[in-house]
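A single protein chain has been removed from this complex, and every other one stays in its place.
In this document, chain identifiers A, B and C correspond to the written order of the chains, with residue numbering beginning at 1 in each.
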Amino acid sequence: MSTAFYWSIAGTAAGLVLVGLWGILTRKHILRIALAFTLADTGVNLLLVWSGYLPGRTAPIVDGTISASGITSAVVDPLPQAMVLTSIVIGVAVAALFVVVGVLASRRTGSADVRRMKELRW
Amino acid sequence: MISLVMSITFTALAALVWGLLLGGISRMVTARIHGRIGPRLTQNFIDLWKLFRKKSSIHHGTMFWLAPMFRVAGAIGVLVLVPLVVGNTVIVNMSFSGDLLLVVYFMFFGCLGMALGAGDSGHPYAVIAVSRGLAQMSSYELSFSAVVLVLAAGLRTLSIEEIIMAQQDGILSWNLFRYPFATAAALITLLPMQMAYPFSIVLAPQEIPIGPPTEYSSRFLSFMFSGRAIFGVAKLVLFVNLFFGGASSWISLLFKTFLLYMFPIFVSTVFPRFRTEQSIRFLWFVPTSLAAIDLLRVMI
Amino acid sequence: MVVALAVFLPLLGAFISVWLSRRKPRLSVIVSRLFLAGGLHSTIVLSIKLNAWSFSDLGNSIILRTGVGAPPLSINLEATGGAVIAAIVVYVAAILGISRLTSRNVKTLPLLLSLVTASLGLLFATDLFNSFVFLEIGSIITIGLTAACRCRRRWEVAVKVALVSGLVTILYLLAIVVIYKTTGELRFEALGMLHGFPALLVSGLMLTVIMTEIKAFPLSGWGLDFYEGASPGFAGVYSATWSLAVLMWSAGILPRLPIPNLQILAWIGAGGLVLGQFAGFRATSPGRMMGYSSAAYASILLILAGTTTGHDYLQLTLVLMIFAAIAKFTVFMLADPENENPLKSAAGNLLLLPILVIAGIPPLPVFWAKFKLLSILAGVSPLMLAAVVLGLFLEAVYLLRLWSKRPVRFLKNGRLVPAVTSLLMAAGAIWLTAGFWRSLSFSGSLLSSSTLRILFMTVFGAGTLLTLPGAWNRIKGERSYWFWMLLSGISLTFLPMAGNGITFYILWEVSAFAAVIAVSRGSRAAAGTFWFAVFAAASGFLLLASIVLSRSMFIAPGIPLILVAIAALFKLGQMGAHLWSVRAYSAAPATMSAFMAGTSSKAAVFLLVVAALGTGAVAMPAGSVLAWAGVLTALSMAVMAALSSDYKKVLAYASVSQMGYILIGLGLASVMGWTAAIYHTFHHFLFKMILFLGAAGVIFRTGTSDYNRLGGLIRRMPLTFTFTLISVIAFAGVPPLAGFGGKWFLYNGLIETGWLPIALIAMFASVVAFLYAFRLLHAVFLGQLSTVNARVKEAPLALLVPQGILTAALMLFSFRPTLFLEHIVPAIESLPGLKGVAPVINGTIVTTPLGNWNAWAVGMMVMGLFGFAFVFYWLSGKRPKHVGQLDIGFAGELPPSAEEVHYAGNFFKPYRRALAFLPRIHAGKVFSGITEVFKIAGDSVRAIFTGDARTYLAHSLIFLVIVLIYLRGGI
Partner (left out) sequence: MIRTLTGLIIVLVLGAVAAAVIPEMQMREELQGVGYSYVSRGMDDTGSSNLVTAVIVAYRGLDTLGEVVVLFCASTAVVLILTLYPIGIKASEPSRVVAFTAKVLPAPILLFGVYFIAHSHISPGGGFPGGTVIASVFLLVMLGSSSVPDGRGRLPAIESLAGLSFGLLGFWGIMTVGQFLNNAFLGTGTPGTIVSGGLIPLISIAIGAKVASEFSGVFKAFRNTGGTV
């Protein structure tokens, strides 16, 4: 059960990343690209969490149910969770900025189509 | 030192007389070919004397003033750098001070002076003549250079003395026969050198009655006149030395130069005049190709 | 503690300023500066503690531990020597850039300060995830500050930066997942613990991330757009803070990548360098040029990572990156923010120093690193060396174009930035030069013959001294150039003393680029300077390549020798390279032209002499190639000179043409030929200097060098005319003056060797020389004096006196050439490897196997005859009167104005007509043909930068795919 869960998470996450990348490469609307990014980002975050997964264990918080001595066999890896927290916040920050810039850019160029934004080239 | 000065003076005077005589002959011959009587043989002497006695009263500037000196000095210089008679130890002048290359380059000296004088006259047509003359000169110098190279490389020497010496084994040892194509090329270049038709384009502006000699008058002109006469003789002597075995005696020198002098005269009386660029192109290609044949022979 | 202060003081400042900037904007700027100053102080303290300034122990470090416990549990910040020096640059740039960035909106302050913290964090980072956080800070600030500027295209740039950094985030996090999952930790060292498939994947991901972040070609699309579209103020600060930090961080990661053969990085870099710089060659916008240059530095980083290790690697990356960053910062800071196209208005010549620094011209700091890099590459692969040299050359070309195209306009304020950065760059140059001092040598051992050495030094030294006074007589529109001329001259003078290749190269380049600067200060320099600079750069790079290829010797036979020969031909302006020399000589300030044509062109002769001797390859088969090159140039340039109607241009063509004779002489590889070459070198120096100084006088007085507007100056400038006349007679080769000697030796040598066709063409060329010689004298000094010039004065003494001295020398050596020859001939005879016999000197007579020449006798004879004719004429009766210039026989007409009568233009028209059958081969066309090829190459390369942000993302992903496939060894 847990093995299947493990692999399905990995597959889902990888799929999310791939779908996100595909969206990034092929979408034209700037906000859709932003969405695709968020999708890919989510996938990566999922992968991060997945990388710390251990079967049948609980969150790394010491409370009544876990004894301090047997803790190493009771909880999952805390570091990926810490990292994913950071990564999520960064993702949010970047997404916010991206949306603001994207909205303003489409206002200025009169279109949300990224193909219109290639005055600078070569 | 004194003997050298005397020798040079003698040579220069002799060349002047001979040059004027040849000029007179040429005028006579030309007239006869044209069916005229023509001037007297001594007409050139008379002209020169007349011009020399008249004082120039105006000039156009320093270079204008100096040009006749350049002309005379250049002409005599070429003359004295060339050996005259083989084996003559009295009149050797400066013929050991330089070789063929020096002579060839020194020939420009007088031309440069002339050109500068013409330029200083402020007369546009004079300069047009100079521009044509220089253009043509550079063209025939191409083939003449080829000829010089044929001689120098073929005989392994640049010394005129040694070139003459190499031609002393009978008439077939003359460069005329040893290097017939080069000689032909040289003879063609002799025509523009002597300003003969069809290469007389330098003279053309004189015919509209303005041009270098027009601004020059009287005594200036007499200098240029004598310079030209001496220069002509010097070139003839050089050609005799280079191709016709040199001269073993004074008589032979006079004879050979006389014959050689007749060549341009005959040619020029029967040919019309080239346009400048035609002349230039002709000189680039025809005589140079001739000389090139011998040049190839020499190289191989 | 100090590390923490260095990293986090700006952050505290940022936290404060976010509040303060709303209340008291001015105060917040001051406070921020204080915080930055505090941070700068800390970094300086660190650098002293680490002894980083020696640039030798860059691996030393001070560690700041953070959090609880020790790594791998917690995170360390490690201030290594190199990182600390980079951090100082970051601080300096931030402090200098702060006023520019906040002048419009003080609320950008927190972002700027945070950027400093992020940069330092990245510089000191030791942990992969920690680096990720700092990278994100940097990206966000980049997006924010780009969008906050008021450039027209800010949104486009911001969107592109955002998209790319988004992708980088994803790829980097994927790498982190794999790393952590596999190794269980996140320090940089974790990279080394990877094996097998994860290693491969991580390498691919990290390489893509790094190359995208450092903007290495072909992943540089977004960076190019960024530098072009962002405000110059921010682009400048960015390049010296964030970009520098990312480069240094990448420099730390790259060697740790678990790739089996790191040299592949170097190949990626070298390929990217060439292709990217081809594309850069086509860039028109200055910002974009800087972008391409930054891509070049990114590629160089990859090359370094692939070929060097340890100490070399640290040192080279540091020196290259920090000085390029400072220079780029300066370039951007010089841009005028008020201008529509800001960089184009960058402040004039202040731009030159940073550009030369980026281009790596010695002895500027970047040069030393590039030199060392090339020396290393010479041992790795000649192909890579060639690629890198070509790339660097292309970079130099467009950088120089950027400089040469700028309009001259100075910023009203903001001189502080260039002052400080120039000081930094100069200090770097001195510091590094001092560091490399031991590798320089001034023993003069490159040329064994001390006579020839002294001869060349005399030419260079005397040439400099004699032109110098003239440099103070400037015509309108010229700016002071004497200093650059002097600098160029001094380096030249020391050139013969150089004892090894690198010393030679440095002197050579300093002299060349000082000359470029001097030329650029002429009144109509724009046209000439660019090509001059390009050819100077080209010959410099060729020389450099041959030096590094030759290793211990100065020049080895084979390819290095060919490169050197080409370099010398370029310098001499031969074989089409006259393009630069003619343009530069005619565009330069007049005295500068004299210096270049008369003096500095001899440096190439010296180079050829040294190269031919050094390789023992004097009897090289290439000799005939050299001679043919020389003779064809001599002829074609002589014809060009005869047909052109600009005083200086004619002299320029003439100069190039005369250099051809020297080449023939050297190509002969016989004693006679070399005698001709050395003889001609010296005499060409004499008469070309006289000619150009005379021209300088004429141009100084009349303000024009157009034949049609000159004429008749003999009346106004008799002395100048006299000197010019003498030197013209000399170089036309008319006896009795000195020019004849060179030709005489040359033809002797040619006939001796049997190169008759060359001799023939050379003779013809020398007669053509006669054409332009006369035309020059006539058009300028004879003919009709134009009314405009009716009142001009004789040239100033500063020009006349040198001419007089040179003329005296010329006359002396004309009549007594043996004075010169009796020193030179034995010296040449003693050189190894020359064939043939030497001319014999006996009193005043010089004898060769073919002929003889008694210059003294001929001279005396000519003087005698001339004097006789003169005296004869003078004594015979009354003097004629000098009449007015228009008193000429004019076919009964009154001559119109002097200007109309003066016949100077369209001279030798028949000649032109006679030549009409020849196909017109313009060197200009040949070079524009080459340029066209380069352009097409550049266009096809840069076509990948479509401007669509998604294309850039696709580049990164495609690159990733290719790298993965390569690393796996196939599909």
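Simple rule for what comes next: a contact is a pair of C-beta atoms (placed from the backbone, for glycine too) under 8 Å apart; a residue touches a chain by one contact, two chains touch by 3 or more.
These figures come from a predicted structure and were not determined experimentally.
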Chain not shown, its touching partners among those shown = A, C
Of C:68, C:875 or C:918, the one touching the omitted chain in the full complex = C:68
Ask   = Taking the entire complex into account, which one of C:47, C:114, C:203 or C:655 touches the absent chain?
value = C:114
Remark   = The missing chain sits against subunit C at residues 1, 4, 8, 11-12, 14-16, 18-20, 22, 64-69, 72-75, 77, 105, 107-108, 110-111, 114, 117-118, 121, 129-130, 133-134, 136-137, 140-141, 143-145, 147-148, 178, 180-186, 196-198, 201, 950, 954, 957-958, 960-961, 964
Remark   = Note that subunit A touches the chain not displayed via residues 2-3, 6-7, 10-11, 14, 17-18, 21-22, 25-26, 51-55, 59-63, 68, 71-73, 75-83, 85-86, 89-90, 92-94, 96-97, 100-101, 103-104, 107
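Rule of thumb we're sticking to: only the chains that are shown with their structure count from here on.
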Note = subunit A to subunit B, mean C-alpha position gap in Å, rounds to 99
Key: Parts of subunit C lying in touch with subunit B, wherever the complex brings them together   = 712, 714-715, 718, 725, 729, 732-735, 740, 743-744, 747-748, 751, 754, 756-757, 759-760, 763-764, 767-768, 770-771, 774-775, 777-778, 782-784, 848-854, 857-858, 861-862, 865-866, 868-870, 873, 876-878, 880-883, 885-891, 901-903, 907-911, 913-914, 917
Task = Within their complex, state which residues of subunit B touch subunit C.
result = 8, 55-63, 65-66, 68-70, 72-73, 76-77, 80-81, 94, 96-102, 105-106, 108-109, 112, 115-116, 119-124, 127-128, 130-132, 134-135, 137-139, 141-142, 145-146, 148-149, 152-153, 156-159, 208-210, 214-215, 219, 223, 275-277, 280-281, 284, 295, 298-299
Remark   = The answer for subunit A against subunit C in the complex is residues 17, 20-21, 24-26, 30, 33, 37, 40-41, 44-45, 47-48, 50-51, 79-80, 83, 86-87, 90-91, 93-94, 97-98, 100-102, 104-105, 108-109, 114-115, 117-122
